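I am attaching a structure below and will ask some questions about it afterwards.
Omission of a single protein chain aside, the complex is shown with its protein chains in their original locations.
Take a look at chain A:
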Amino acid sequence: MDIIRVENLTKKFKNFTAVDNINFTVRPGEIFGFLGPNGAGKSTTISLLTTLLQPTGGRAWVKSFDVVSDRDAVRQNIGLVFQDPSLDERLTAEENLRFHARLYRVPAAAYPARLEEVLRLVDLWDRQKNLVKTFSGGMKRRLEIARGLIHYPAVLFLDEPTLGLDPQTRTNLWDYILKLKREKNMTIFMTTHYLNEAEYCDRIAIIDRGRITALDTPANLKKALGGDVITLQSVQAARLIAEIREKFQLAAEEKNGEILLKITAGEKFLPRLLARLHTEISAVTLRKPTLDDVFLNLTGRQIREENASPKDRLRAHNRMRGPK
């Protein structure tokens, strides 16, 4: 049975359609990723699934509870880690969790054991009595994940969980997320615009301008591209493309000033290619396909991490706020 089911879900804000008629299902125990650039509709989708926003059209169910008509049941069954910090920094780690546990009606008798369980999972057990304001950005994130788990949700939603964390902390956090899947068989729905993080997902949906343009495992998505990518640079791009077509019967295409050629077993083909071409080539690269290529192929644009919007930079700054 699917744990999340989404049918024709749509969300409009005045004249802007943030989520445009999307359909997908999430299976129990998988890490399902939403990959897309800023403003693609990822966070809006999470807000719809977690009942923070009301859909304009379509329906969605979490663990067979309707997100509109069965709001409280959905809320009881999800754990949510927001994109922006949401801890009370003047409380201790334990007090933050106790607050949450009471609101989600965790039985008082079960609380001590659960507290230890979730805090040990994210390695914060020995920091439970510390005020959250003394925590680093990564520790706060882990505490938020622990908090999202303490009421034993059916699905854990992570909205850009590693945004604003440094690369080492990011990798570290992923160890915890994967551990969660391994040890608890937790279903995780996450959004990201980091391509390398999408690789950790069992399945990903690529979302652009509110629409899902592809949905599959990362391996299948890359396979669908038709092999490796050889990138050539030349001042005589048109002539190069013509020569490749003539000598190898291959259609190369020009994108962003580079000539792209898709080919299986590129490492074997590349020497032959260079040996037979006469047009001058200034640079050449061979790449195994990445999810960026998948995205580029689907949308004609790239997701680039360095294109973080000012808002994201501010978020990142807020996330890192506090002592290291």
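Throughout what follows, contacts are C-beta pairs under 8 Å (C-beta built on N, C-alpha and C of every residue); 3 or more make two chains touch, one makes a residue touch a chain; residues count from 1.
Quick note on the criterion: contacts and distances are computed from a predicted model.
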Among "Succinate dehydrogenase", "Membrane protein", "Transport permease protein" or "ATP synthase subunit b", UniProt-listed name of the chain not shown: "Transport permease protein"
Residue touching the undisplayed chain, where the options are A:Y104, A:W125 or A:Y152: A:Y104
Candidate in contact with the missing chain, chosen from A:D66, A:E95, A:E258 or A:D292: A:E95
Absent chain, residues of chain A that touch it: 50-52, 72-73, 75-76, 80, 82, 84-91, 95, 99-100, 102-105, 131, 147
